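With one protein chain held back, the other chains of the complex are shown just where they sit.
Our next item is chain A:
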Amino acid sequence: MKVLVPVKRVIDYNVKVRVKADGSGVDLANVKMSMNPFDEIAVEEAIRLKEAGKADEVIAVSIGVKQSQETLRTALAMGADRAILVVATDDVHNDIEPLTVAKILKGIVDEEQPGLVLCGKQAIDNDMNATGQMLSALLGWSQATFASKLEIDGDSAKVTREVDGGLQTIDVKMPAIVTVDLRLNEPRYASLPNIMKAKKKPLDEKTPADYGVDPAPRLTIVSTAEPEARKAGIIVGSVDELVEKLKEAGVV
């Protein structure tokens, strides 16, 4: 079984995000970029499936700017076998929309025929949480989102999902789309031998046109704003004082 893992190049989670002066988005010039952490968990899970003999090949795919190549090299250094880069824009500030990404991924799935697509549940840049679900709809495949545990058994998979209020375990028929949550695994560091090999692993470069998809945006960003700054708190000396302050604030 082939496992396809889409990975996105996003602003590094350690970076303090700054909104562009014109409010059109977040400033990405000279900012450290990394693989979306949820996608890293998906790559790790795919490699573990391969190590467990449940998968034969792990293919990483990224859709976006040409620099996403670095993100794919990271996936290859972790242990993915090969990579596909779909260059859909040359502007780092142009975020490819989930439906466009899902359509391109459908084209890749049609070509590669993987038995499983493992995606991050969302990308930490715009938190859309949509690509996996859209891909499942386009393909007519079963989907299991927010996975915190994945067991594959022949042509079905048992997936534990983190839902509001607890855990839900479902069986899905393969082939399937599984979107992964934070607690599924702890991604490994790239190993030195794999770093040295990463450059030699195949990385195919494609365009959206290769899959008959027009990457032009359908959505318009009206404005982008920083969250309101948190107001300074106070330290109270006793429960009585706390109750008094809460009353003053009109919340009890």
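The rule is simple: a residue touches a chain if its C-beta (ideal position, glycine included) is under 8 Å from a C-beta of that chain, and two chains touch if they have at least 3 such contacts; residues count from 1.
By definition in this document, contacts and distances are computed from a predicted model.
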Candidate names "2-octaprenyl-6-methoxyphenyl hydroxylase", "Acryloyl-CoA reductase (NADH)", "Aspartyl/glutamyl-tRNA(Asn/Gln) amidotransferase subunit C" or "CO/xanthine dehydrogenase Mo-binding subunit"; UniProt protein name, chain not shown: "Acryloyl-CoA reductase (NADH)"
Per the touch definition above, residue among A:Lys50, A:Arg73, A:Lys103 or A:Arg161 touching the missing chain: A:Arg73
Per the touch definition above, residue among A:Lys20, A:His93 or A:Lys199 touching the missing chain: A:Lys199
Where the unshown chain meets chain A, residue by residue: 70, 73-74, 77, 188-196, 198-199
